[in-house]
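Apart from one protein chain that is not included, each protein chain of the complex appears where it belongs.
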Amino acid sequence: MTHHVSSMLETYPKDLGDIDQQKLAECIEACFECAQTCTACADACLAEDMVAQLSTCIRKNLDCADICATTGRVLSRQTGNNAEVTRVVLEACRAACKACGDECAQHAGEHEHCRVCAEACRRCEAACADLISSLG
Amino acid sequence: MTHHVSSMLETYPKDLGDIDQQKLAECIEACFECAQTCTACADACLAEDMVAQLSTCIRKNLDCADICATTGRVLSRQTGNNAEVTRVVLEACRAACKACGDECAQHAGEHEHCRVCAEACRRCEAACADLISSLG
Amino acid sequence: MTHHVSSMLETYPKDLGDIDQQKLAECIEACFECAQTCTACADACLAEDMVAQLSTCIRKNLDCADICATTGRVLSRQTGNNAEVTRVVLEACRAACKACGDECAQHAGEHEHCRVCAEACRRCEAACADLISSLG
Partner (left out) sequence: MTHHVSSMLETYPKDLGDIDQQKLAECIEACFECAQTCTACADACLAEDMVAQLSTCIRKNLDCADICATTGRVLSRQTGNNAEVTRVVLEACRAACKACGDECAQHAGEHEHCRVCAEACRRCEAACADLISSLG
């Protein structure tokens, strides 16, 4: 998807300001990927026989999916940017990805979907941290 | 809607912990209401002849709608609560509501939809601040 | 919330066409309410000791929450309306509400949250059907 995210950034008709476009594109991509992966992980957990032991994991998956989806949308918009809102949304996304990644990592040995999901969460958490740093 | 939000909190099968249920219900309700109002305000701005002067307002409406919708969902879940994620999501929602409320308030005299929307944003901003305070 | 939904419809700056505004407002309200209730019901099911027997119910709750949220947003927009898209989205919402309402109704005797949720689904299903009929 990164190709398409970058294409849309390149076609934006006004100046994008001094944001790091590469980090922005990577973060948008990571948010959408993590939203999809967490949605699928919640569903896969729900199909496990031991679902009763995975309720906290499902909860964190659902929160992380929603927060990543919203963060991906906010970052996809450039018109009338508000640095403060961008920053707090990125902080929320980083925290949700850390919480979900930590939880999924605990089940990574038993559940392959949690292993894949923990990786997506780590990647998105890092992408948010990188973008926050680049915002100065 | 508050009646239904409260009904669902009352039927939650486990202990809700020491959260202030009244403030929680009010904040959930304010988030869903603000998400709807901001979606409608973005659309009403789009229908104005002077839409070119409202692009920043539309952007803030769209961000606020997404962030409120996600916050309303996160707050509607009680299983495996994570205080840190709840807090940063509420902070993001408060910031988005403040940004959108400030913007809409500037057009409240000219556009009735911005006046109604500014009120919804103020109410949601205050509900988030109240709930954050009650989290201790 | 209906009061606020109606307020925003009344402040729309252009002609709303010949849509039944009362039915439209009721359907928007029902969609947002059902989205909140289904999100909470999925979470309450997740907290039940017998969660393993509620996985289908949780799945239907999650789908219904997403579809109602999207339908509520589409209906909240009046600019450049597309009758065909409005109709198919309403059909999808009606089907999701019927599926979730039927499932929750089966657990209504055991789980109070499913009883409340089944009612919200029935109300939203009926509101979608009413609005579809009024579209002619």
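For reference, chains read A, B and C in written order, and residue numbers begin at 1 within each chain.
We take it that a residue touches a chain if its C-beta (ideal position, glycine included) is under 8 Å from a C-beta of that chain, and two chains touch if they have at least 3 such contacts.
Given the structure is predicted, the values throughout are model-derived calculations rather than measurements.
Chemist: Touching the absent chain in the whole complex: find that residue among C:Leu9, C:Ala25, C:Cys41 or C:Ala96.
Modeler: For the chain that is not drawn, the touching residue is C:Ala96.
Chemist: Taking the entire complex into account, which one of A:Gln21, A:Thr56 or A:Gln78 touches the absent chain?
Modeler: Of the candidates A:Gln21, A:Thr56 or A:Gln78, A:Gln78 is in touch with the missing chain.
Chemist: Tell me, which residues in chain C touch the chain that this view leaves out?
Modeler: That gives, for chain C, the contact residues 55-60, 62-63, 66-67, 69-70, 73-74, 77, 79-82, 84-85, 88-89, 91-92, 95-96, 99.
Chemist: State which residues belonging to chain A touch the missing partner chain.
Modeler: Against the left-out chain, chain A lists 1, 4-5, 7-14, 28-29, 32-33, 35-37, 39-41, 43-44, 46-48, 65, 69, 72-73, 76-79, 111-113, 115-117, 120.
Chemist: By the contact definition given up top, give the residues of chain B that touch the hidden chain.
Modeler: Output for chain B: 42-43, 46-47, 49, 51-52, 55, 58-59, 62.
The rule we apply is simple: only the chains that are shown with their structure count from here on.
Chemist: Could you tell me which two chains share the largest number of C-beta contact pairs?
Modeler: Chains joined by the most C-beta contact pairs: B-C.
Chemist: Using mean CA coordinates as chain centres, what's the chain A-chain B distance in Å?
Modeler: 21
Chemist: Considering chain A alone, which of its residues make contact with at least two other chains?
Modeler: In chain A, the residues touching two or more other chains are 55, 58-59, 62.
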